[in-house]
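A quick write-up on the structure given underneath.
One chain of protein is taken out of this complex; the other chains stay put.
In this document, chain identifiers A, B and C correspond to the written order of the chains, with residue numbering beginning at 1 in each.
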Amino acid sequence: MKFQIQSQLKYRIDYEATFIFNFSIAKNAYQKVISEELEIKPQMKIEEYISPALRNRYLRINVQAGNLEVNYRATVELCYVEENPNSIREVPLDVLPLDTFYFLYPSRYCQSDRLMSMANQEFGDLLPDYSRVTAICNWIYNKVSYMSGSTDSNTSAYDTATERAGVCRDFAHLGIAFCRALNIPARFVSCYAYNLEPPDFHACFEAYLGDRWYLFDPTRLVSQKGIIRIGTGKDAADVAFATIFGTAELEEKNIIVQLLDNQSLSNTVQAIAIS
Amino acid sequence: MKFQIQSQLKYRIDYEATFIFNFSIAKNAYQKVISEELEIKPQMKIEEYISPALRNRYLRINVQAGNLEVNYRATVELCYVEENPNSIREVPLDVLPLDTFYFLYPSRYCQSDRLMSMANQEFGDLLPDYSRVTAICNWIYNKVSYMSGSTDSNTSAYDTATERAGVCRDFAHLGIAFCRALNIPARFVSCYAYNLEPPDFHACFEAYLGDRWYLFDPTRLVSQKGIIRIGTGKDAADVAFATIFGTAELEEKNIIVQLLDNQSLSNTVQAIAIS
Amino acid sequence: MKFQIQSQLKYRIDYEATFIFNFSIAKNAYQKVISEELEIKPQMKIEEYISPALRNRYLRINVQAGNLEVNYRATVELCYVEENPNSIREVPLDVLPLDTFYFLYPSRYCQSDRLMSMANQEFGDLLPDYSRVTAICNWIYNKVSYMSGSTDSNTSAYDTATERAGVCRDFAHLGIAFCRALNIPARFVSCYAYNLEPPDFHACFEAYLGDRWYLFDPTRLVSQKGIIRIGTGKDAADVAFATIFGTAELEEKNIIVQLLDNQSLSNTVQAIAIS
Partner (left out) sequence: MKFQIQSQLKYRIDYEATFIFNFSIAKNAYQKVISEELEIKPQMKIEEYISPALRNRYLRINVQAGNLEVNYRATVELCYVEENPNSIREVPLDVLPLDTFYFLYPSRYCQSDRLMSMANQEFGDLLPDYSRVTAICNWIYNKVSYMSGSTDSNTSAYDTATERAGVCRDFAHLGIAFCRALNIPARFVSCYAYNLEPPDFHACFEAYLGDRWYLFDPTRLVSQKGIIRIGTGKDAADVAFATIFGTAELEEKNIIVQLLDNQSLSNTVQAIAIS
């Protein structure tokens, strides 16, 4: 499945500012970047840093006052793994790979430590397999309203559990927090998504089950087969598409995700892994 | 129904301290204090203040370093109103008595403003009558664990909605917050309670329905017919049994509630009002 | 000192809604309402409720879908008390009037219980008199940025102590919380204010010192001699200028405060009481 991504960001900067961008598509065994192009106006030095463990691609740009325009274009081929969800189990703690424990610990926006009772009260009796994470996603979908502008960069899973409104990032944070509270490693995925309306950056999460990380998206806004990973982290703090040191106004954000194959992306009943 | 209450508090005070006690039984049309006795050791000046609207009885005592022992004994007759819950409706906002609106607003421990979505999501579709408040109490009883020591004086309804553990005061705060979020006036009741195990001060709440305030106790620890009101307030901040300005250690607390009539207090299916 | 107030509110209502307004000028010994006029378009029933203790004037209006316009005009004479601040002392807890203790307890937006250490750490060594409350106001003025839109209806003193940005209501909440944490009764005052730029409703607070309530305004936006009280409460939850049950959009808010006397309102070095 091939996709073409176009991502355009326009900023107005008042003073000097440093940007750490994280909008480049992650390169891993499950998604192959066929071509890629980055254009910055005005032209300036760009430094790329790829984090060793999670392979996130961070770009640093130091900008003077004025306008900044970033154009990123990429063609990517997804080679996700599809599996029958019925055969996927949670992994007991005594055999869980030790490098996944890091994703059991609470983080800025996913205070799993404070959601232990709630998670156990709501999901503790369910079978310890893929379907439990699906139940978490259903709970979020049914109980939390998707409302643009209802939350801000301060909103965390602890808030969303009670305030019951949010956007994709809040849905993902709550899913992650519930999973961790149940001893299921879970982490944040920032992404592009095919057929997202209105087009924008997107966020979902993945949980470690069986022997790999499976994608989950409690928003139900897109097919998981159309998710193109940008970054992976404990939560949104690690993989913001732009972390700005200084003040800058985002004046325009244009995202286009096109399916290049002559196929349609039907929703799947399969479990999808892309990392 | 007559009860005898004995309440003994022993403190060790390091420096001078001022106590505001609120352990005296409220006097109103629904509960008649037949006799009452208060003994303070060492003997000292006591000032009583009765708040005009809610008739809470506050005692001020200024204490020097040393020991303080308070003994309160009272005999009270309860004349609660019993009604068939099926005939009790919520009151629409356009005819709700204006002096009850005060109990719709959020307070320190009952942040109903932040629980609007959750309350509507969980209880919004239920019939607007007595049974909806019962449903709130059932939800709390089923989803929140009663655990001594699980919370502290900082814990609020917003926390309990998520952390799902608490004591009587937390149960009451959450019930109040949910009610207010649904436009049902609700307020905190501190009380003595017959057959409470282990004996202690107790807390529940009341909601304004039909034409009066009805008692609710989501803990299910005692019969509502055995609740003897001390104080009424927006939440526990208003009616702590002891507010201490200074440092003092509570060394002993002994509460005895006895039923004087030759009757037993069966649980009731009636709605009970005592204010 | 005579002022004329004009207050115009225009709402667009989608469905039926109930409004509790609190914009009428409080009537007490310190401010005499000479004339007053209220016009509602479309014409409809208005009910007024005056809270017994604090004399807040609440109006209930039940509105159908459509437009609502409220016009309130009043002429008021202020007879504030001016005193030399140097002679005003805090009142020790053993002689503090018992009806002021209510304003020592924490409330929704003024969690004085959580600010005890901070208040004592910052202000504990200061002289226990009027100048200590002034020091609190100076601290807030110097450390908190006045920024429109930086906070919302959920923001409390606990947040502002750390986040250091807010509007008049946040400044007042923090002042109140610090005072209570130091055992100084303090309460919220919603008001009109002469020379406020841009014109709007305003908020400040008052602290009980000596034998009365003195006004304090940490925003330094207006002269305390030009403050015309609307409501008094534990915090903003009690005296919102409009509490709306239902959804309504405030489309216009026009406030005009004029000084009728041929005088100018110089800033004062006196302590001002208006309740």
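In this text, contacts are C-beta pairs under 8 Å (C-beta built on N, C-alpha and C of every residue); 3 or more make two chains touch, one makes a residue touch a chain.
Predicted, not measured: the structure shown is a model, and the values here were computed from it.
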Among shown chains, those touching the left-out chain: A, C
Contact residue for the chain not shown (choose from A:R60, A:R73, A:R89 or A:K143): A:R60
Candidates C:V91, C:A161 or C:V222 - the one touching the absent chain: C:A161
Sole residue of C:R114, C:R180 or C:R229 that reaches the chain not shown, by the stated touch rule: C:R114
Given A:E82, A:D99 or A:D211, the one touching the chain that is not displayed: A:D99
For chain C, the residues touching the chain missing from this view: 114-115, 117-118, 121, 143, 145, 158, 161-165
Missing-partner contacts on chain A, residue numbers: 18, 20, 47, 49, 51-53, 58, 60, 62, 93-94, 98-99, 101-102, 105-108, 111, 113-114, 153-154, 183, 234, 237-238, 243, 245
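Assume only the chains that are shown with their structure count from here on.
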Copies chain B and chain A - interface residue numbers shared by over half, same or different: same
Intercentroid distance (Cα basis), chain C paired with chain B, Å: 30
Separation of chain A from chain C, taking each centre as the mean of its C-alpha atoms, in whole Å: 44
Shared interface positions of chain C, touching two or more other chains: none
